[in-house]
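Before anything else, here's the structure in question.
For this view, one protein chain was removed and the others were kept in their places.
Chains: A and B, in written order; residue numbering restarts at 1 for each.
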Amino acid sequence: MAITKETVEYVAHLARIALKPKELEKFSGQLQDIINFIDKLKKLDISNVNPTSHILPLENVFREDTARESLPLDKALMNAPCRKGNFFVVPKVIE
Amino acid sequence: MELNTLTGHRLIDLLEENKTTPQQIIDSLKKRIYEADPKVKAYVRLSDSHFLNQTPNTKHQTPILAGIPISIKDNICTEGYNTECCSKILEGFKPPYDATVIRKLKKADATILDLKTNMDEFAFGSSTENSFFGPTHNPWDLECVPGGSSGGSAAAVAADEAIWALGSDTGGSIRQPASFCGVVGLKPTYGRVSRYGLIAFASSLDQIGPITKDVRDCAILMNIISGYDAFDSTSVNVEVPDYTKSLGMDIKGIKIAIPKEYFIEGMDPEVKSALEEAINKLKALGCECSEISLPHTEYAVPVYYIIATAEASSNLARFDGVQYGFRAQSARAGKAQSLIDMYKKTRGEGFGEEAKRRIILGTFALSHGYYDAYYLRALKVRTLIKKDFDAAFKEFDCIITPTSPTPAFKIGEKIEDPLKMYLSDIYTISVNLTGIPGISMPCGFTKKGLPVGMQILTKSFGEEMLFRVAYTYEQNTSWHLEKPKIS
Partner (left out) sequence: MYEVVIGLEAHVHLKTETKVFCGCSGEFGKEPNSQTCPVCLGFPGSLPALNKVALSYAIKAALALDCKVQEYTKFDRKNYFYPDLPKNYQISQYDLPLSKDGFLDISLDGTTKRIGIRRVHMEEDAGKLIHKEQISLVDFNRTGIPLLEIVSEPDINSSAEAYEYLTALKSILEYLDVSDCDMEKGSLRCDANISIRKKGAGDLGVKTELKNMNSFKAVKDALVFEIKRQSELLDAGESIIQETRLWDAKESKTFSMRTKEQAQDYRYFPEPDLPPFIIKEDEIEGIRKAIPELPRQKLLRFIRDYGLSEYDAKILVLSKKDADYAESCIKTYQNKDKKIIVNWLIGPLFSEANKRNCGISDLKVSPKELAELIGFVESQEISNLSAKSVLTGMINTAKSASIIIKEKNLIQISDSDTLVAIAQEVIKENQKSVNDYKQGKISALMFLVGQVMKKSQGKANPKVVQEILKRRLGNA
């Protein structure tokens, strides 16, 4: 599986990470090595194997529909990099 | 003897006998930290104002831990104390809540140190070199890494800069640094300890666990932190036994499996011989040791690096500068940045290199067109790996392996080669993939004086077996009594 710079650029966009040109170069090479290594998994016959998404045989874990105290406003907002009144502020979403 | 050099259980005895106070213990620790940490760098954000307001916690009716301080890895949420995962992107983050394990420790009268231990950023690493604050240095050889990602916790315990500590383990991050630093580290069964408040790396693999000076301390902490938590839907409602009752139990007749795939070509010969010695010791103590095969061992690392990075890429999406942590300023002075620019710049500048690499790898593995070939395939191979272990535990009580193929390597030695770094996890990774518990404990030293660790594994929720074997081995050796001399 070939990992090109375009692949890395596209994936970085999906992940919303700005990469510098040097990083892009470096990552493409490193990721190619890693994918080559990971591709050894293709050797295995997994045709009759079920995937393991959860390692525990847990099922039906619920919570009761009873109220718990919410965070006080100052605690909810105290880490906000930018805040206006009781809102979090972000740059305008351009649509 | 200096209080900071003692074990937790010894201090509990002294406190009960009124021979010391929690404040004296804190003071002793403080002195040691200011003295040794400039060299070891086990802790982060250490400032002169630390310890000013640190008072012992002795409020509760179940004062098991008697006010003794405990050191916490920087990815476990402590209300009001900075918890930053040693990453720039979480700078200044003060959680508005305590992790469940912290609540449990506080209830048992542990004093939570307001100083966090160093780690690889977001637990991405095996050497603690990926920390935003720079690496921790191994107390046994300051030019060597302490292991990772809980390198800070392990080094602090080894250097007597901590009485005991908590770390987290996703692919070996408690056990491998414990091994490199000559201390005890346990990754509990997945679901044994609540993950609520542990800043997630890989949700299906992460566990919080103790890093301690000896096996008894580990059992004491496990008693406190284990148990079902309604806030964690993956925690299991299985009763928590008194793990200290397993200490001192006879180990005659215990069947131990030694997987041949773990004694491979590339392993350090001194590690190999230390393990062989340890196995002989266990035989002498009455255990039956046999060779087995875990045929899918070679696939564990690739499976891990798909599943773990895929989950991590999603877990770390929330770090975007909106609600907490670092937010990048606009690239163009005076001009407001767009939302997408803010996301990209924040994450581009806020994450370190390894974090970015893993997020990109994980995003790739989940992306359209590659999901089946990578993520789904990895989940299936995981089933095969689990089957190997299930089969082994049908016949055997434990599996014993080296914790790491090598002792602690030099700082800078592997950092430029990610793949090389990933391969050093080969012995610890399957344990997370299968959810079983594993403990690492010292079993020798290399000629250069670097610790070698032995890993004991057992089936899910079988921690009692681990303590049983580990304690007896420990008490019949004296590795745990050795202390590094920090130059």
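Definition applied: a residue touches a chain if its C-beta (ideal position, glycine included) is under 8 Å from a C-beta of that chain, and two chains touch if they have at least 3 such contacts.
Everything numeric in this text was worked out from a predicted model, so none of it was measured.
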Per the touch definition above, residue among B:Lys252, B:His368 or B:Lys447 touching the missing chain: B:His368
From B:Val322, B:Ile385 or B:Ile415, residue that would touch the chain that is not displayed: B:Val322
Which residue of B:His9, B:Lys88, B:Arg195 or B:Lys386 touches the chain not shown here: B:Arg195
Touch criterion as defined above, residue of B:Thr234, B:Thr383 or B:Thr458 at the omitted chain: B:Thr234
Chain B residues touching the omitted chain (full complex): 76-77, 83, 85, 90, 93, 95-97, 99, 195-200, 202-204, 230-234, 310-311, 314, 317-320, 322-324, 336, 339-340, 343, 363, 366-368, 371, 375
Touching residues on chain A - with respect to the absent chain: 14, 16, 53-54, 56, 58-71, 73, 76-77, 84-93, 95
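As a convention for this text, only the chains that are shown with their structure count from here on.
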Inter-centroid spacing, chain B versus chain A (mean Cα positions, whole Å): 22
Residues of chain A touching chain B in the complex: 1, 3, 7-8, 11-12, 14-20, 23, 27, 30-31, 33-34, 37-38, 40-42, 44, 46, 49-56, 58, 61, 63, 71, 75-76, 78-82, 88, 90-94
Of all residues in chain B, those that touch chain A in their complex: 92-94, 96-97, 190-191, 204, 230, 233-234, 236, 298-299, 301-303, 305-306, 313, 317, 320-327, 336-345, 347-349, 351, 353, 356-357, 359-361, 363-364, 367, 373-374, 376-384, 386, 418-419, 422, 433-435, 460
